[in-house]
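To start, I am sharing the structure in question, which I have written as structure tokens.
One chain of protein is taken out of this complex; the other chains stay put.
Letters A and B mark the chains as written, and numbering starts fresh at 1 in each.
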Amino acid sequence: MKALKELIYQLADDDFILAYRGSEWLGLAPHIEEDVAFSSINQDMMGHATMYFQLLEALGEQEADQNAHLRAPEAFRNAVLLEEVNGTGSYLHQPNYDWAFTVVRNYFYSVHKKIRLDSLRLSSYEPLRNVAKKILMEQQYHLMHWEVWFRQLLTSTDEAKRRMTEAMVKVWASFGGVLTLGPYYGEMVKANFIDDENVLKTRWMSAIKKVLNETNTNMLPGEPGMTSGNGRKGEHTTDLQQAIATLAEVYVTNPAVSW
Amino acid sequence: MQTYLSFDDLTNEEKYEHFMERIAAGEKIEADDWMPDDYRQSLIRLISMHGISEIMGALPEKEWVPKAPSLHRKLAIMAKVQDEMGHGQLLLRVAEDLMAPLGKTREHIMQDLFSGKLKFHNVFHMEAPTWGDAGMIAWLVDGAAIISQSMMLDSSYGPYARALKRICAEEVFHAQHGESIVLALAEGTAEQRALLQDSLNRWWTSLIMFFGPKSAKETGNSNADKNIMYKIRTKTNEELRQEFFTKYIPRIWAIGLTIPDETIHFDESTQLWVYKDADWNEFKQIVSGHGPRSQERLALRQSSYDMNGWVREALAAKKAI
């Protein structure tokens, strides 16, 4: 039971926090048409997080809104990469957001999310299986969207290539945090909730290798790292604290009332 | 293609006459059609201002997107602000096609915004410091926008009418999203109600200003009248404002809010609302970039535009031949 909840918290928080980071971009994307398209993806992801929060609620965890807004950072199970700020500045004031980082983070995550969902589609826990199937329909579009961006920027101007390469190095350094299933990984796999993290990782690595190959880009060296901590263990950065403070700002003024 | 007595053989006067006949007959003018310069300029002025106002209008509400106080509100306000960006997309496309023969593109629209040449709606120069404002904007600012937009649904310019049709379809969701936030606050705690009342106090004057001044002589601005002649719009500013009052004042009162204007009442004899008019000099100040948040919002728009310049350049290199 603990392992199942841990897994669903990972799924919920990954989507929730990355969608939050995406929502900060609203109105600030490179051009208007992309602003609209990107926002749909963030809404979808936050919708996916909501479905997972509801699964947790059914498993006896607190109500979805409380769960999303009232937890301490240590209780979050998202990968640290996904909480990282979009850049310096804030979404209200002098944002210096990095579109290359956003494209790489979202693309690498989307590839992994698809692989993870393909495994969850066969999970031994039926409610999770059902949610995974629903999410997969939308995930196809996300993957296509980010893949177009990833390939085009990587094969365009020198500046774009340079920025994309820098972003890949940065994402690679903590993508290990997305790939891991955390301390309860053995039980998750034994109960057939999800495939072995090494199997998923191999699939992800070969998918990335393929696309880099096709865009004449060198494969990143070594293994994806976990330089800023293991979010699956509740290790997080101040970026998450800041995110939670913002996303819960209104809610915490009175969690008991309806808004 | 061989044409005999074709449209192209007509003199300019005949073309103008033909154009006015089409408008009178309720036909729709399309982007590539012959049109008087005056008509083109009126449309460019109106639609680029409308379009950029949608884009700038995303900013005050955007402040509340990450902070919305539940998962459902987060999703709904994201969708709502996204729609506003989408409205900007539709309208700017319409404006861009009108400007194309003059050698102008979206880039020029953005630069005109940054230089202050292109103005945006007064309401989007204002502050939105609380969650109450997120509700108030969607309820009353969108409410005002719905009234002026739906008036132009039958606009003589086809592309504008088609864009407005798409926009108005989404405004129904915006209205209900706004009503839902406002009612939750109105039925909530004393603090929540105070949030709402404060917000109404803050927005009332801006809402009066939203429709523009009463008559041409007050500002020397005759664009509205010209737009009526060309059947781009059908009602005057004051008619729209009165419609807004009739639609919303009873509701504002019904949920226990006080309008910050002691003089406001409906005059049975004239069948008009009597109200305290806005200070139109202040209005001019606001729309010319001297509102409380004008410069911050422009700076935000410009810094996001500049920081992404490399992306647009990179994609230009990926341009299809």
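We take it that a residue touches a chain if its C-beta (ideal position, glycine included) is under 8 Å from a C-beta of that chain, and two chains touch if they have at least 3 such contacts.
One rule holds for everything that comes next: contacts and distances are computed from a predicted model.
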| item | value |
| --- | --- |
| Protein name as given in UniProt for the chain not displayed, "Phenylacetate-CoA oxygenase subunit PaaH", "Decaprenylphosphoryl-beta-D-ribose oxidase", "Carnitine transport ATP-binding protein OpuCA" or "Transketolase" | "Phenylacetate-CoA oxygenase subunit PaaH" |
| Residue in contact with the excluded chain [from B:40, B:72 or B:93] | B:93 |
| Omitted-chain contact residue, chosen from B:23, B:65 or B:315 | B:315 |
| Interface with the undisplayed chain - residues on chain B | 1, 3, 6-8, 30, 32-34, 79, 82-83, 86, 89-90, 93, 96-97, 105-108, 111, 162-163, 166, 170, 309, 312-313, 315-320 |
| Those residues of chain A which, in the complete complex, touch the missing chain | 31-34, 36-37, 39-40, 141, 144-145, 148, 152 |
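In the analysis below, only the chains that are shown with their structure count from here on.
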| item | value |
| --- | --- |
| Residue numbers on chain B that touch chain A, as the complex places them | 55, 58-59, 62-71, 73-75, 78-79, 81-82, 85-86, 88-89, 92, 131, 181, 184-185, 188-189, 191-192, 296, 299-300, 303-304, 307-308, 310-315, 317-318 |
| Footprint of chain B on chain A - complex, ascending | 20, 23-24, 26-33, 35-36, 39-40, 42-43, 46-47, 49-50, 53, 64-65, 68-69, 89, 91-97, 99, 152-153, 155-157, 159-160, 163, 246-247, 249-251, 253-254, 257-259 |
